[in-house]
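Worksheet: the structure to be examined is printed underneath.
Heads up, one of the protein chains got dropped from this complex, but the rest are sitting where they should.
The chains carry the letters A, B and C, assigned in the order they are written, with residues numbered from 1 in each.
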Amino acid sequence: MPEQVTRAGVIGATGYTGAELLRLLVGHSRVELHAVTSRTDAGARVADVFPWLRGKTRLVFAPPDAETIRECDVVFFATPHGYAMAQSRSLLDAGVRIVDLSADFRLRSRSEWEQWYGMAHTAPELLAEAVYGLPEIFRDRIRTARLVANPGCYPTAVILGYLPLLKNGVVRHTGLIADAKSGVSGAGRKAELGVLFSEMGESFKAYSVPGHRHHPEIRQCLETVTAGPVDIAFVPHLVPMVRGIHATLYAEAESDADLQQVFECAYADEPFVDVLPAGSHPETRSVRGSNVCRIAVHRSLGHRVIVLSVIDNLVKGAAGQAIQNMNLMFGMPETCGLEATAVVP
Amino acid sequence: MPEQVTRAGVIGATGYTGAELLRLLVGHSRVELHAVTSRTDAGARVADVFPWLRGKTRLVFAPPDAETIRECDVVFFATPHGYAMAQSRSLLDAGVRIVDLSADFRLRSRSEWEQWYGMAHTAPELLAEAVYGLPEIFRDRIRTARLVANPGCYPTAVILGYLPLLKNGVVRHTGLIADAKSGVSGAGRKAELGVLFSEMGESFKAYSVPGHRHHPEIRQCLETVTAGPVDIAFVPHLVPMVRGIHATLYAEAESDADLQQVFECAYADEPFVDVLPAGSHPETRSVRGSNVCRIAVHRSLGHRVIVLSVIDNLVKGAAGQAIQNMNLMFGMPETCGLEATAVVP
Amino acid sequence: MPEQVTRAGVIGATGYTGAELLRLLVGHSRVELHAVTSRTDAGARVADVFPWLRGKTRLVFAPPDAETIRECDVVFFATPHGYAMAQSRSLLDAGVRIVDLSADFRLRSRSEWEQWYGMAHTAPELLAEAVYGLPEIFRDRIRTARLVANPGCYPTAVILGYLPLLKNGVVRHTGLIADAKSGVSGAGRKAELGVLFSEMGESFKAYSVPGHRHHPEIRQCLETVTAGPVDIAFVPHLVPMVRGIHATLYAEAESDADLQQVFECAYADEPFVDVLPAGSHPETRSVRGSNVCRIAVHRSLGHRVIVLSVIDNLVKGAAGQAIQNMNLMFGMPETCGLEATAVVP
Partner (left out) sequence: MPEQVTRAGVIGATGYTGAELLRLLVGHSRVELHAVTSRTDAGARVADVFPWLRGKTRLVFAPPDAETIRECDVVFFATPHGYAMAQSRSLLDAGVRIVDLSADFRLRSRSEWEQWYGMAHTAPELLAEAVYGLPEIFRDRIRTARLVANPGCYPTAVILGYLPLLKNGVVRHTGLIADAKSGVSGAGRKAELGVLFSEMGESFKAYSVPGHRHHPEIRQCLETVTAGPVDIAFVPHLVPMVRGIHATLYAEAESDADLQQVFECAYADEPFVDVLPAGSHPETRSVRGSNVCRIAVHRSLGHRVIVLSVIDNLVKGAAGQAIQNMNLMFGMPETCGLEATAVVP
């Protein structure tokens, strides 16, 4: 019996996240890329917009309301926030399962969502149903989910770094500090002055110190783990590179546990989390183009724990994790289409 | 009947070319990576030296004279020049076929080789046997070769750009100018002051204008195509990026041929040469991590032809082309293990 | 008697060229920065828009039609093309001298200008009066000019590289090839997708191969030098760095002249052209932030001449040269305000 093929669609495929989905999906042996849409490029051949896909797909960008989207088994939203919540109900009713890479279904609290995103949430009834798509915590629920809220890039790196510590009760739940650094592709493919090469090149800065939308997302997930309040500071920075996130995570130890062992046990069976040997310093390039999160844990000055966590923001931080979720939802091997080794140097 | 597996060895696997071979070979479904050697890292686990290979291989670097090398079906030399010529005779006698990524067998003339590389050639009797491993020209001879001289990175980009023009007699054989630009990984993984990040960052320069070793290699191959003398200038430059070569090639037209058609015909059946639509400007990133050469041809001011040719210097310019050659030598599909889409952005 | 101070104004000071003018003018001991205008930032304090100017100026961006502009001794246009030609007549009538950093007055032929820039020229009567602001050729005319057309960045690097060869008749006037590479700041400070960090980073490409506006400007100036037709190809490329231009220039020798001596003689008295020792390869960083053009000349294969010429596109290629022109126009020492050493590394 031949393997079953999953028909996938991508809505909003001309941003970096969408382009990365296309890159990964054209190489996925059990997926047929059935429909891709774009408001700005509807009518254009995908391979004309993204020349590196020449020879990989003959698809043409459809308009966002294309009927072909409803013929898919799974649809990925790679849209700005506000789009997925408008279209999800109708797609779910048509039997299409959804992985939303935007932020629309990441926060369980409607009011908190509306406060951070500055608009009304138009599908609040789906917030409870949506499953937060971090397989390392919610794998079982993802398998059966109709609607998966794919995590943000920073939350993925930060949560995977704190998870073993909080789950095992070895650090305090207050005074957490997540100092995170991202390549510029995290800012998206939008024509904005601030992310020009000549603005970002040979420079480094923090941004959104007063508040970033990934902050409540991180806190919500960590509080699920601890079943209680978590106090965490989150400061993002922009690095003059295209891909990669490095999270440097600080916590106060509450036990003498062997931290290396705590991490190795926590992730022993995880296909995409790699705990480095004691004393390591992961480089973002070591995961470039791959779906792996590499982590190192250090104990400093006796009482302080420092975790270093790196991902490729476009893969494990977005498109790769979305495909990992799809694999789970459709009973495919979790690593299918995600086996590539990082491209280094 | 199960597919046959080719046992491969890599000698000198700790440079960039060697590391790239490992990255590609661990993902090659019909190859078993059997032995890797390194003078500097013998005894260390490959995955400790290159953490991005964690989970991909359990191999340990052997010393260069390891017996396991002789058990391989094919051995890749990723060594500085001078090594392959010392060991090839013995390996060939043991029935091992060789793809040499160094320069030892690229020039047919012993005296020219010795002049450019500044040492005596110790295996001159193999120069005539060695096949220049550019499949787009020498595919048939590569299939049966025992010893393949894998082309240099610049020569690959330059020759593929000029080939359709010279083969079809549409440009003069004099006054050719190849202005080539390379990412810094082309300079190798050596602790040298000149290629420090702080020396190369945010700067651009030409180098080796008085003469570069890839110059005679380019000329020799082009003269094979034209069956007569070729006059070409070659100027290499260093670009502040890690991977990628861009060759800008100038020639004087001698016919009114439709150049776009000349190129499309020349490469219609080539799996790894992509002729872009008329008017295009290929970006090096469009081939990053992939084995593709993308080419655009322009006619300017009536009589001048300008060709733009890009490759990833570590893939089509080195390790990828070496695997393409191995595939040919062992009767595997030519694209096996080389199907990856470029990683963009 | 105190030194006289020149009152300067900058129109369109929020692009990279304008910002660089401000950087240099606030450090010029004999200039008072009297007025700066901006359509987009009128009303904002200069030091709020460009924080690196905090403590250097208290000026506020005025609207483009501010009266204070007419109070200046000299006005720099750092505007897109089309603006300077609209305002120059009125300013000249008010006794204000002009250095136009846009392209409006660079071509002597109105029809050629209109063809390349795609709009009608509204001040054609000034084309004949405007002096091309390359001091190394037109120093005397610049001293008395009312209207100086500041050269483009590529033309500056290319012309200075060819000048000694053409002036001394040592190369042919045909078959010239200028392969030029620029940092991304040359593309300007505009919110465009193509120059995002994530589009330009870790990549290299040619652009405008079918035709670039600096091509007729280069040819016009070289033909002034040769007093006859010049045939030249010009291909620009984008380098993943912010500042710097490297021009690699090819020509066919027509004499056995000592090229090193030709260049050293030609530029012996030039304060801003530095001929490097024979065999050198100038780096763009060696002129970063400085007004110097560094040049090396090579003779290859007997008959071919290769010149390497580097400038900082924003200094000698724009703002610095504009100030050099102002210094000449107002009888100040030519190097005043331009003495800074390049910032390396």
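We adopt the following convention: a contact is a pair of C-beta atoms (placed from the backbone, for glycine too) under 8 Å apart; a residue touches a chain by one contact, two chains touch by 3 or more.
The model shown is predicted, which means the values in this text are computed figures rather than measured ones.
**Q** Among C:Ala62, C:Cys221, C:Val242 or C:Leu259, single out the residue that touches the unshown chain.
**A** Once the missing chain is taken into account, the touching residue is C:Val242.
**Q** Which candidate, B:Glu32, B:Glu125, B:Asp140 or B:Glu192, sits in contact with the chain we can't see?
**A** B:Glu192
**Q** Looking at the whole complex, which of C:Gly95, C:Gly211 or C:Pro345 touches the chain that is not displayed?
**A** Checking the options C:Gly95, C:Gly211 or C:Pro345, the one contacting the hidden chain is C:Pro345.
**Q** Just the residue numbers, please: which parts of chain C touch the chain that's not shown?
**A** Contacting residues on chain C, toward the hidden partner: 16, 19, 23, 26-27, 48, 50-56, 185, 201-202, 242-243, 274, 276-277, 280, 282-283, 285-290, 294, 339-345.
**Q** Hey, which chain A residues sit against the chain that's not shown?
**A** Those residues of chain A that touch the unshown chain are 175, 177, 179, 181, 183, 198-199, 201-207, 209-211, 231, 233, 235, 237, 239-244, 246, 248, 250, 252, 279, 281-285, 288, 296, 298, 300-301, 304, 306, 308, 310, 345.
**Q** Please output the residues of chain B touching the missing chain, sorted low to high.
**A** Spelled out for chain B, the touching residues are 16, 183-185, 187, 189-193, 195-202, 240-242.
Throughout what follows, only the chains that are shown with their structure count from here on.
**Q** Centre to centre, by mean C-alpha position, how many angstrom separate chain A and chain C?
**A** 45
**Q** Please report how many Å separate the Cα centroid of chain B from that of chain C, as a whole number.
**A** Centres of chain B and chain C (C-alpha means) sit 40 Å apart.
**Q** Where in chain A do residues touch two or more other chains at once?
**A** In chain A, residues 16, 185, 201-202, 242 touch at least two other chains, as defined above.
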